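A single protein chain has been omitted from the complex, and every remaining protein chain is retained in its original position.
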Amino acid sequence: MDKGSISDFIRNLQKQYTVVAPVRRRDLILFDELGSSDTPTLEFANSKLPPKGFFFPRSETLFRFSAKSGKMELTPAQTKSKPAVLMGVRPCDARSLVLLDKVFMTEKYTDTPYSRKRANTTVVGMACTDPRTTCFCGSVGGDPFDASGIDLLMTDVGHGYFMEALTQKGEKLLPHAPKTRSPTREELQKQGWIKSKARAAVERELPVEQAETNLENIYEDDFWDRVAAKCLGCGVCTYLCPTCHCFDITDDILDSNGVRVRSWDSCVYPLFTLQASGHNPRKSGKERMRQRVMHKFNYTVKNNDAAFCVGCGRCVQDCPVNLDIREVIKAVASQRRAALQPKEAPT
Amino acid sequence: MTGAADHTGEPVATAAWEPKIVAFLCNWCSYAGADLAGTSRIQYLPNIRVIRVPCSGRVDPLFIVKALQIGADGVLVAGCHPGDCHYISGNLLARRRFALLKRLLEYVGVEEGRVNFAWVSASEGGKFSDVVGEVVARVKALGPARRLIARTSKPEESS
Amino acid sequence: MIIQDKIREAVRSLLREKRVDLVIAHEMGTLPLRATPCFATEPGDAERIVWDPSCSVNLAAFLQNRKGKVGLVAKSCEARAALVMAAEHQFPRENLVILSAPCQGVVDVKKVQRRFGGREILAAKIEGDKIIFKGKDFQESLPLTQFLCDSCLECRHPNPVLNPSRDVLVEEGSPVAPTQADAAKIIELEKKTPDERWSYFVDQFKDCIGCNACREVCPICYCNECFADQTAPRWVGKSGDASDVLVFHLVRTLHMAGRCVDCGACSRACPMNIDVRMLTKKMEKDARELFAADPGMKEGEAEALATFSEKDPQEFIM
Partner (left out) sequence: MKNPYIPDLATIGRIITENEAEDIKTFELSLNGSELAYTPGQFAMLSVFGVGECPIGIASSPTQLDTLQFTVKKAGVVTAALHECEEGATIGVRGPYGNGWPIRDLENRNVVMIGGGFAFTTLRSLAQYVLHSSNRDRYRDITIIYGARSPGELIYKRDLEAWSQRGDVALTVTVDKGDSGWNGREGYVPTITREVAPSAEDATALVCGPPIMIKFTIPVLRELGFSPQDILLSLEMRMKCGIGKCGRCNVGHMYVCLDGPVFSVAQLEELPKEY
């Protein structure tokens, strides 16, 4: 498809779908619902916030309650019935949705606020042709052209987009794309070249598997004191993370009406695990940092068969103190021997 | 994506509209002043909802911001005149806080006149009535509160 | 000797003489123009310490409840923040040795990103008053001041005020005038109508994701339990209602009154590029205008709102 046709594509889609795509706002690239004359920003490294917020928003109403003449009534939050197209999703972020599915849609309990939106949405991926230096999808099982979680994959080949339908859902979108044609041999070559260049650009050497094993051995090590020392517990890493999914459930009231709200929370906050008795199983930064790393790179491997990190690099870029997860992984992986040796001087 | 609420709606003043004013009154002076107004049969406007506090120094700026958020059209804080504080200097500490709060609220666009402060002694029943009248007039001129208002209980479409 | 070397030398001797157990400073980070906190315990660790405009974390945030003797390699604003904390009993002042020097200001990475759009900076080198940026297929040398934080451009105290009997000043500063008029953006905004100002803040804060970075990086925001986290009553709702977001930021700003040292860390930390300083700087400016507050400039001084004067303005009170 020609780049010039993107507007028409979106207008066509909007007849049937709500279209959510990256837009530029106050120097930020953010996913937002497109209006009837909006065009998305499709030339970008990646969005500031991952698209998980579309399925698992920063806060969402689970239900409303009201006490009418002494009688309590609950009204479930309404979900939009119009299907949605989520466009411009990078493969790392699309993979994160597959990971989140493993948490939110288990055999025993389906998180319907999440699963309804998932079922109702077609994900249009945008292959990553120019990864950033902070990208390391290749080290955590991803790839700049990875197809997982994507229904229709677009690749920017300069003058136009390659459109590959990867699922039935994705196929349904193709008829909406105007003026598509089969690629020429040169274009195919170019795509291959772009692909290999992108693949070469992402970090693939992070010892994630070694780290996963070592994490078991260093649980009690003062290594964690050293790693946690510079963490200020701000939560940026978890809020920007495409796979972090911890949440809080709270009530908001005004008069006799109220809502029960599910909102993002973070394992790096001290109050996260604080019990009413005052007991806190993860009382200091050390335990909380350990929890975050263990959860991402060890527990989820045990429970969900995959490290919960897609290598998008958001936490690397936006950590206010430059606590770089790549460095933590490397340090964990190289810890085994150190952990068995006499303890170093504490910091 | 989360559909931030639009808070720039115009005031909807109807003929029947009467402003709701939350009045934080210091127990020792202003509350007694209000009482005196009552016992002296000095009338004051019924728009105020009184919250008795031990001292104007007890009024956390948070209370004022919250009052505006959850339904007050205006706020009045009244305490003892300087030098009269039951706790010696609570009102003087409060004076600093209120000066900054007032500036900050007006800076972000909460109209001047929504938040008001007064010194009213226990013997100033007349002044109390005048102050309430003045505050009500100010807030009436501004119309219903339209900024900083919580929309929690209003129906919304889920994203 | 450049300042960085003098600092390293001072840190080395502090640790060697065991005057402190630990020195908190910056060292090279993993990204261009982003130094990272460094905790030096051995004299040899001093070699890692960096002192330049990439040191943008307010390290005073690491002082709260710290036990033992600690050295803090601090820019003037960090030193002031430390003194505010000490005056508020967050740690004993006698445990703290401040090491400091005149400050050039720190880089606002967001200004860099804005200047280069989506292009990634692979390396950046600060040379004198210039930064040399290198990207995939470009190289540019641009004036440092173009990328300094607003708080640095407006800084009134780039030269630290230290206690000579406790602290180490590795180099005397000469008087420097701020590059940018004080509170420039705030004054500009103040001239607008209330409606315009309201729209400005609604627009700024509508992207707040409530991550608390502004609060956590702030050394002065140290409450164990923030009012925003309290549950009985719950002051700040979590429904994402725009009013709750503003209540949080307004009240946080009020809590900063007379205590904020205008280091700009809150604005730098915001991942959503919200200029939090548009509130905190306003508060800093007003507290100075009304009550001559200049927090952290005098050892042990009570915050402006913990005291009063008979002559405080009260024309706004009926």
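Annotations for the structure displayed:
Lettered A, B and C in written order, each chain numbered from 1.
Keep this in mind: a contact is a pair of C-beta atoms (placed from the backbone, for glycine too) under 8 Å apart; a residue touches a chain by one contact, two chains touch by 3 or more.
All figures in this text were calculated on a predicted structure; none of them were measured in a lab.
Residue in contact with the omitted chain (choice from A:P22, A:P91, A:G258 or A:P320): A:G258.
Contact between chain A and the absent chain runs through residues 62-63, 65, 67, 71-72, 74, 76, 103-104, 106, 108-113, 115, 219, 245-251, 253, 258, 260, 262, 265, 267, 272-277, 279, 281-282, 287, 291, 294-295, 298-299, 302-303.
In this text, only the chains that are shown with their structure count from here on.
Each chain gets a centre from its C-alpha atoms; the one nearest the centre of all protein C-alpha atoms is C.
With chains reduced to the mean position of their C-alpha atoms, the one farthest from chain B is A. Our note on geometry: chain A versus chain B, Cα centroid distance of 44 Å, whole angstroms.
Averaging C-alpha coordinates per chain places the centre of chain A 30 Å away from that of chain C. Those residues of chain B in touch with two or more other chains are numbered 2, 150, 152.
Contacts with at least two other chains are made by residues 237, 239-241 of chain C. By the touch criterion given at the top, residues 2, 4-8, 61-62, 65-66, 69, 82, 89, 92-93, 95-112, 116-119, 131, 134, 147-152 of chain B touch chain C in their complex. Residues 189-190, 194-202, 206, 227, 235, 237, 239-244, 246-247, 250-251, 253-254, 257, 279, 282-283, 286-287, 290-291, 304-308, 310, 312-314, 316-318 of chain C touch chain B in their complex. Within the complex formed with chain A, the chain C residues making contact are 22, 29-31, 34-37, 39, 41-42, 57, 61-62, 110, 113-114, 118, 120, 122, 203-204, 207, 209-213, 215-217, 225, 229, 234, 237-241, 265, 268-269, 271-273.
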